[in-house]
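Take a look at the following structure, please.
Presenting subunit A:
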Amino acid sequence: MRSIGPALTWEFRRQYQWGFFPIFSWNTFLLFWIWLIPYKISGGAENSPRHIEMVTGWYAFYLYAALFSCGAVLLSGFVDKRKRMTFSVRHYALPVRTSVLIAWQMVCATIFMFMSVLAMAGFFRLVTGLSFPVLVPALFCSAVLVWTTAGLWFLVGSQVLTLLFFAVVPLLLIWGFGGIFFRETWQSEMGTFGKAPLPVLFLLFLISLLAAYLIGVVGAARDRRGDAFSLMPIREWFLERFGTLRVRQKRFSSPVAAQFWFEWRQKGLIMPIIAVAVHAGIIVFILVGVMVGDAFDTVLGFSFFQWFVWFHAGLLFGMRDTYSGKWEHGAFTATRPLNNRDLSFAILKAGGASIAVTFAVCVLALLPWVVMGSLEHLPGKHAAHPYLLAFGYLCGALLLSWTLMALGACITLTGRKSVLVIPLTVLSAFVVGMMTLTAFGVLSAGTRKTLFEAFEIIIALGCFLGVLAAFRAAYRKQLIGKGLVLLPAGLWLILVVCAAALYVRPPVPLESIPVSLFLLFVGLTALPVAPLALAPLALSWNRHR
Partner candidate 1 sequence: MRENVVEVQGLTRRFGAKTALDNVSLGVRPGIVFGLVGENGAGKTTFIKHLLGLLRAKTGSVRVFGLDPVRDPVGVLGRIGYLSEERDLPDWMRIHELLNYTQAFFPKWDEAYARELLETFALDSRQKIKTLSRGQRAQTGLLVALAHRPDLLLLDEPSSGLDPVVRRDILGAIIRTVADEGRTVFFSSHLLEEVERVTDDVGMIHAGRLVLNAPLDQIKASHHRLTLRFRTSQAAPPRLPGILFCEGAGLEWTVLCDGALDVLRAAAEKQGARIVEEGKPTLEEIFVARVKQTVSVRKEA
Partner candidate 2 sequence: MQIRISPQDGVPIYLQIINQVNYLVASRRLLPGEQLPPVRKLAETLVVNPNTVARAYRELETAGVLTTRRGAGVFVSEAGRPPLPQRERKRILSERIDILLSEARQMGVELEEIVELLRQREKAIDKSNMGRRSEP
């Protein structure tokens, strides 16, 4: 390698190559699929152009957010031993100027965004025939990514400020994008924007790039000197003025309680804090006068659709060595005198407590709206009991969040990256394959229907048999006792009965649901109880290698 840029790029690629592409596919293609299904089902661009436009707008937003988040996380530098998003000492000690390091980073970021947007637009065009603007989004996203990198560099010394930055920037993005995308004429708007003179756009882009570069270099240079801007002086002043720290603590009643405290303290408050922050942000927006009408929808949406985030939270809960980011079991927790069942259950309990607290926060946030009677305007308002429906939704959301969190935790509990990477890659490949085949007309509607039905039945059977096998294995290995086999079985039966009741007498009139979908649903109801066996198995597989 002749020079620094290629050397660093090579190192970056080698470090991330096995993790990056699966994560990238997961985030982008899954979202693409969520967008594509209604588009294709509604027969393409001829049908309901207004609907298509709205959905496409949402898709564009999610896409850029996903690309942005991928890029920001991966290109903010190599995580160093102290677990900050900055270069490690090893890089700082190289005979390289800070300005060169930052320049390399930002050039990589720009190239990355350009190529990603190009690839996605091209794929989009290939599949749907819609021509998606390329240049403007690419410039915009690169600029955003570069500015984010600069901001991170400037605030690298303080974890609090970095988190705040990460919280504020997406909100700003939503605000900005909302102005462009969530209006009726977004495509023409984008067209107009794209029709601005090219030199002007490029000039704006370069100027902002330069400004971000300077900020980034200043921030990185300070960090390299060990002089990063941080809030420590304020914290210390605060502590000095307002007394010593509490040293007394209550005793733990049992080892399991102590381990629960450990897991809770480490990770339990992340989601509740995010919930509080989101709701606070919404309140701020309302006060400022932006998106008042949409506020209720947003609150509702966040409360009921947070299950997606819980999967990722679950992945975090299951990681046994959070600080080093390694998947192998850290020695500290592995050498606790706890058996595998107690240890894994402490983790699940902490996750469950986290879910409970977060949902409590969301329900509290919803109370003002309920009092104001907004619940009457929910979809399905002709249902006899809107509050009961809302309660049903809440239970469903809770169950879904628990299942996804616990399954995510089980995945990372195994301590093997392949357990996450292989299914994701297979799923992405399957999804992309299906989409391509459908788009190119290889699959007729009838074949697709049969294929989906078969797929649903396979998954249902797979879930049911898999869970059964897991319980049997866990019982055999003496990880769980009889009580922990009978209890989940009973719970599952209750869930099945509820599902059957809902199928026979739905509270809201639905179109007829095919039997295969119902079977899939029944199979999936085995999943909420599965972690009771899967978690001890996964932990045992990880702890005793």
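Keep in mind how these were chosen: all candidates are chains of the complex that A comes from, given by their letters.
In the analysis below, a residue touches a chain if its C-beta (ideal position, glycine included) is under 8 Å from a C-beta of that chain, and two chains touch if they have at least 3 such contacts; residues count from 1.
In this text the structure is predicted, and so the values were computed from the model without any measurement.
All listed chains 1 or 2 share the complex with subunit A, though the touching one is 1. The residues of subunit A lying in touch with candidate 1 in their complex are 244-245, 247, 249, 251-255, 257-258, 261-262, 265-266, 323, 329-332, 334-340, 478, 543-545.
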